[in-house]
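Yeah, one chain of the complex is gone here, protein chain that is, but the others are all in their spots.
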Amino acid sequence: MNRIFQKPDNAIQWFDPRGRQLGYLAFILNRITGMGLALYLLLHLIMLGKLAQGPQAYNSFIETVHHPVFLFGELLVIFAALIHGLNGFRIILNSFGIGVEKHKPLFTVLMIVTLLCGIYFAVRMIAR
Amino acid sequence: MSQKWSLNIEVQRQKGQEQPHFDRFDLEISPDATVLDAVEMIWAFKDCSLCFGHACHHSTCGACGMRVNGVEKLTCITLIGDVTQNGGTIRLQPLRNLPVVSDLVVDLTPLYHRMAQVKHPSVHPIEENKGVANQQTAQQGESDNSYTRLADCIECGLCISVCPAAMTSPAYVGPAALAGAHLAGVIDQQICAIVDTKNGVWRCHSAYECSEVCPSHVQPAHRIMQMRRQLLSQRIRRFFGLQTFHQRKQ
Partner (left out) sequence: MDKPKAVIIGAGFTGCATAHDLALRGFDVTVVERGPIANGASGRTHGLLHSGGRYAVDDQEAAIECIEENLLLRRLAAECLEQNGGLFVALNESDLEYAHRWTQSCERCNIPVEQVDIKQALVWEPNLTPKILAAYTIPDATFDPLRLALTFAATAQANGARFRLFTEVEGLIERNGKIQGVRCQDRTTGKSSELYADCVINASGAWAGKIAQMAGDTTIVVKPTPGVMVAYDQRLCNRVINRLNEPGDGDIIVPQRRMVVIGTTSFEVDEVDYIPVFEDQVQMMRDCAIQLIPAVAAARQRGAFMAARPLIGSSTSGRSIARTFKCFDHQETHGIGGLVTITGGKATTLRAMAEKTADTVCAKLGITASCQTREYPLRSYREFRGNDAYH
């Protein structure tokens, strides 16, 4: 038999935004931010593990993460949490059949909120 | 328009069990012709071993769906001028998430079977198109529910091809069949057993691409969401003993 179920050329196809519309971009963002937040959670647990090792270990760890790279990373996490959370809220609404016809403008509005909140946090972090 | 464009057409080929590869063809064709016209010309004049699906050439049969430059299209109503420019390239591939027969042909019969299982009515009264915003087109005649028409869904498979959930799990009922179940109206026990499952409506992750690529006003994503609401309210009412499963009118 010649029939072949197509596997995606590679997993990248899942994340390929070319030719896709806003709803799919939101889908991709949700996956990526979800994975990012999961990774952050892992790192956070490791950090808490350091806390358990006593004040010396914890303090040296905190010194390390005050580096700008880590602060930038934290900013990414904030953005990721905003995107994932607010978009998640949109998905929950849609899943109950609410606002489905307006899902695109809803996404746009939520992303603007994301941007504004994110900028606010960024400003506060940099000020410190 | 008699002007013709010079195009580079790349067509995915696959015979038997071999790996897919691309064949290249040069083609002179009017930008007002359709992508399906281009495929047919290649078959007629350059390579008669090319396998491609088509029948009606006017968007009612659903046989000519393909990926055109990576995007799912119904090629009989897709103009060359809308997908490329003079001197450009058109890349043709079969739809995803359906069994490939050869070259550009996929087997749509698994989709047909699912549509039968969810009892999607292939022809229904004109007024019966509930659940989603139904753009009224021209004036309608007197509101006479005795008119019938063939359903919007032409079972073309574009929605399945673009769905990320369908990509990762072949067991997913799929946007077309779920939308079909919604159009069927009453969700009886039999249909519930298909749609109210982990591979039914709950598998959808709101990518919304199905509604975007549908050439035929079905709006599967919207119907899936509406059906979730329906299923939930049915479950709640059953929980409080307010109703049993819907009985289907025979």
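Each chain gets a letter, A and B, in the order it is written, and its residues are counted from 1.
By definition in this document, a contact is a pair of C-beta atoms (placed from the backbone, for glycine too) under 8 Å apart; a residue touches a chain by one contact, two chains touch by 3 or more.
Small disclaimer: the values here were computed from a predicted structure and weren't measured.
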Hidden partner chain, touching residue among B:E10, B:D23 or B:D107: B:D107
Of B:S6, B:T89, B:T148 or B:S169, the one touching the omitted chain in the full complex: B:T148
Contact with the hidden chain (one of B:C61, B:C192 or B:L232): B:C61
Chain not shown, touching residues in chain B: 1-2, 15-16, 32-34, 37, 40-41, 43-45, 48-49, 51, 53-63, 76-77, 99, 101-103, 105, 107-110, 112-113, 115-116, 122-123, 126, 137-142, 147-152, 154, 216-217
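Keep this in mind: only the chains that are shown with their structure count from here on.
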Distance from chain B to chain A - Cα centre to Cα centre, in angstrom: 32
In the complex, chain B residues that touch chain A: 14-17, 69-71, 94, 96-102, 107, 132-133, 162, 164, 167-168, 170, 205-209, 211-212, 221-222, 225-226, 228-229, 232
Touching residues (chain side chain A, partner chain B) in the complex: 2-6, 8, 13-14, 16, 18-24, 26-27, 91, 94-97, 100-101, 103
